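Each remark here refers to the structure printed beneath this line.
The complex appears here minus one protein chain, its other protein chains still in place.
A, B and C are the chain letters, set down in written order, and residue numbers restart from 1 in every chain.
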Amino acid sequence: MIKAGIYGATGYAGAELIRILSGHSEAEVYFATSRTHAGKNLNSIHPDAPNILLQDAEEVDLEQTDVVFLCLPSASGMPIVVDALEAGAKVIDLSADFRLNDANKYKDWYGTTHLAPDLLSEAVYGLSETNRSDLEDARLVANPGCYPTSFLLPIWPLISNNIFDNSRPIIVDSKSGVSGAGRSPKQHLHFVEVSGNFQPYKIGRVHRHVPEMEQQLLSWNSRFPELIFTPHLLPVPRGILSTIYLPVEPNTKEDDIRAICSKTYTNEPFVKLLPSSQNVSLAHVLHSNLCVFGLNLTGDTLIITSAIDNLVKGAAGQAVQNMNIVFGITETCGLK
Amino acid sequence: MIKAGIYGATGYAGAELIRILSGHSEAEVYFATSRTHAGKNLNSIHPDAPNILLQDAEEVDLEQTDVVFLCLPSASGMPIVVDALEAGAKVIDLSADFRLNDANKYKDWYGTTHLAPDLLSEAVYGLSETNRSDLEDARLVANPGCYPTSFLLPIWPLISNNIFDNSRPIIVDSKSGVSGAGRSPKQHLHFVEVSGNFQPYKIGRVHRHVPEMEQQLLSWNSRFPELIFTPHLLPVPRGILSTIYLPVEPNTKEDDIRAICSKTYTNEPFVKLLPSSQNVSLAHVLHSNLCVFGLNLTGDTLIITSAIDNLVKGAAGQAVQNMNIVFGITETCGLK
Amino acid sequence: MIKAGIYGATGYAGAELIRILSGHSEAEVYFATSRTHAGKNLNSIHPDAPNILLQDAEEVDLEQTDVVFLCLPSASGMPIVVDALEAGAKVIDLSADFRLNDANKYKDWYGTTHLAPDLLSEAVYGLSETNRSDLEDARLVANPGCYPTSFLLPIWPLISNNIFDNSRPIIVDSKSGVSGAGRSPKQHLHFVEVSGNFQPYKIGRVHRHVPEMEQQLLSWNSRFPELIFTPHLLPVPRGILSTIYLPVEPNTKEDDIRAICSKTYTNEPFVKLLPSSQNVSLAHVLHSNLCVFGLNLTGDTLIITSAIDNLVKGAAGQAVQNMNIVFGITETCGLK
Partner (left out) sequence: MIKAGIYGATGYAGAELIRILSGHSEAEVYFATSRTHAGKNLNSIHPDAPNILLQDAEEVDLEQTDVVFLCLPSASGMPIVVDALEAGAKVIDLSADFRLNDANKYKDWYGTTHLAPDLLSEAVYGLSETNRSDLEDARLVANPGCYPTSFLLPIWPLISNNIFDNSRPIIVDSKSGVSGAGRSPKQHLHFVEVSGNFQPYKIGRVHRHVPEMEQQLLSWNSRFPELIFTPHLLPVPRGILSTIYLPVEPNTKEDDIRAICSKTYTNEPFVKLLPSSQNVSLAHVLHSNLCVFGLNLTGDTLIITSAIDNLVKGAAGQAVQNMNIVFGITETCGLK
């Protein structure tokens, strides 16, 4: 059994990770930490979680751990990453700390000096379907953000195959459930504020996921279009649906686009292209590791609708998928 | 125009009060305070609120104020009550500080020594329909709690007319929307925790509204039955529905009960008995100052279902109704 | 008092209309019809509605009626419009029947031959702020659709002032609460299907509001850009938020755009431009006749976010605003 340690087990991503690992036939939770709840059991925090003792991060035994998952706020886990790698564990970091490959850009967007800039070039971006061969040899996986996952998976075959017109921007209009904003109590996440409400935030190019998405686009195609991104807060507990407007060259055929996407994903267990007769919905993906997407060509604009569960394919599920790849076991293990 | 000062204007009850007063033809908001948001406008906190400048509580001019409303946490407003009365203003306190008429009981339930015990005997409990003549002369009104209002209004004619069997307990099974728990961000009020969930809390006789309800029952009838109270947190922003099980003597007739309730409330603008063909729902009362209730006799148990909007009849609306009574103006003014 | 007759009073728009008229100082509900509920009172259908007797449409007295509002499904109200005009009443039609000025286009989009094509040229499109002088003399008002209202109000000053680049499409990504889909029970509107879910529908250029929006754009500027429209079903009872991506010429300044919009709307009571520091939300507009919008220039794309209550400014509220204009009374009467 793979011994897995989870840092930050009481947040939404951490708790989801433990739920998934509890049903995983080749991995087990070796330790789980919580800064504020050390000494309690996880199911006293999340009633439906397994009964696992929460420990202080200082007390854990890294030497016996095969893999650690970090479900911590940005910047706070970097020293743990260094220690865990030194102790010989693989590391899957669900925070943003190792997603950008440039320490200056990290400082610009996250406001903190990176503490382990040497590791940035080694870290592998864990968008599983697009990066499998690098992941197989990875010691350190930077697990993708939730919005980027919903955007990058459907767009990858198209950007890689030059199916776009870079004279116009790509527009990503995303809607996320509230667990995407974390579990810490905040005024704008109070039930009364969210229920019956809906709103955009960080409009244009100011959300931290913009440089993460652009870095991937660039790695696939140097002439990618400008990116515009509008996230919205949806009054549901979980799920992201992104409506993507990709400009394409005149005379591009929907059938050709569909064929390219089908070819890429037809054998992928976790990415599914819907027929044109069906509309994507959050209900397609909740509590699953799926990314489901649809295509609709209107004039010279391809409208892509893409849905994931932000806590599964957008966080804990993809993290386990990456663990499976890193350890060479069946990729769907624990995720079906 | 009646000059009204509101302390604690950014909480849910305070903001509702300002909305009501903004449409009141004989009163105006003279000042509104906020500890954390002084200097901002109210509508930057509540997008749909009027544009009113928030002040620091220390800066306001009590001398020119006709009435102050306190929408503050328990215990924190007592010094203001004293000052406001000295300055000649009427006081309507939406907190629990002046509801119990015994300072020792207050200390037992609220954990704090009462700072103005002399005023307890003077304070008038503002359950408007039951207490009008005392309210007309009141300087200090203790505005009722939300759960007590939903329970006491329908039960009043029955308890007063000896329609009960005190050998068995009255059971009050109440369900409240989340705004009843206040606006401060807390873990258990996070959207993700509440959405799709439902749970009881403070089961039996441990909620602070128990002594408040019992004090009223006792004032109406010394031989009132034992009270059992189970509040639940409902995944809606506002509204309370209480399902009340009142034991009655054998051979009590539903028609007689109905006649007593009708006689009490038929001319009341804000309390409405539904016919037996209709079930009470929150939809009957949301955003209104109504208490709507139904009666259903099953064996020797009368099932009373009662609904209010916790922020209106359960807080700000009843407070304005009390202000109208105190100042001798039309009781429905601003509330229709 | 203006005597108002409402056809289709039990749908969501009809019930909202009656609520608004009940608080209107210069108009009264003269009759209210319902096909399925004739003989009942409206508040037995909508618990919080006024107590108004519902009649059969055949029984009403048009001769004494000053204005009729039609809240009926497309195509079913056309004969009533003809009768009401003949009887001398003004008509405000909340359906789509008189919005398109071309009977052939109506047939293409609504699948029915228009029964009163002569009236199409006379009907005035009731987007109040943009069409006041025509409305003053109107006998027949085509009240706008909810999505078009949320899109057209903020875009009007910009399209009229040539602030766009017509080489790229305008993208309208709209999210609507469920009441926009009407009150008839349908599988996809069942609580269990909608709760926690979110999805797009009629993607691209296939929703019936596309020709309605384009007709207005054309009336303002013949060189308007191509329109792409993606509506989504939001798990809230009411409210529409549209995120609009308007291409603009290089070197357009956000301050200039803001100045144009401010100039147009600064004195309008129901349209409000937010400062750049605030994000638009449904909470700004629910239960009000407001359209609130924000502007955000990103590269050469202007991102406009716009919110209305679909049942008020998107239906019943704007209908009353139009009635006020038609009858020459204060435009805000009943709506503040």
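The working rule: contacts are C-beta pairs under 8 Å (C-beta built on N, C-alpha and C of every residue); 3 or more make two chains touch, one makes a residue touch a chain.
All values reported here derive from a predicted model rather than from experimental measurement.
Across the entire complex, the residue among B:Ser76, B:Thr230 or B:Ser288 in touch with the chain not shown is B:Thr230.
Remark: the omitted chain is touched by one listed residue; of B:Leu282, B:Ile308 or B:Met323 this is B:Leu282.
When the full complex is taken into account, the listed residue touching the unshown chain is C:Val178, out of C:Leu120, C:Val178, C:Leu217 or C:Leu246. Remark: the omitted chain is touched by one listed residue; of B:Gly77, B:Gly239, B:Gly314 or B:Gly334 this is B:Gly239. Per the touch definition above, the residue from B:Gly39, B:Pro250 or B:Gly299 contacting the chain not shown is B:Gly299. For subunit B, the list of residues touching the undisplayed chain reads 168-169, 171, 173, 175, 193, 196-201, 203-205, 226, 228, 230, 232, 234-239, 241, 243, 245, 247, 279-283, 286, 294, 296-299, 301, 303, 305. Within the complete assembly, residues 44, 46-48, 195-196, 278, 281, 283-288, 292 of subunit A touch the chain that is not shown.
One chain is missing from the display, and on subunit C it is touched by residues 12, 177-179, 183, 185-187, 189-196, 235-238.
Here, only the chains that are shown with their structure count from here on.
Where the sister copies subunit B and subunit C meet, the same residue numbers recur on both sides for over half of the interface positions. Highest C-beta contact pair count among chain pairs: A-C. Chain closest to the overall centre, judged by the mean of its C-alpha atoms against the mean of all protein C-alpha atoms: C.
Each chain gets a centre from the mean of its Cα atoms; for subunit B and subunit C, those two points are 38 Å apart.
Our note on geometry: subunit A versus subunit B, Cα centroid distance of 46 Å, whole angstroms. Residue positions 193, 196, 235-238 of subunit A each touch two or more of the other chains.
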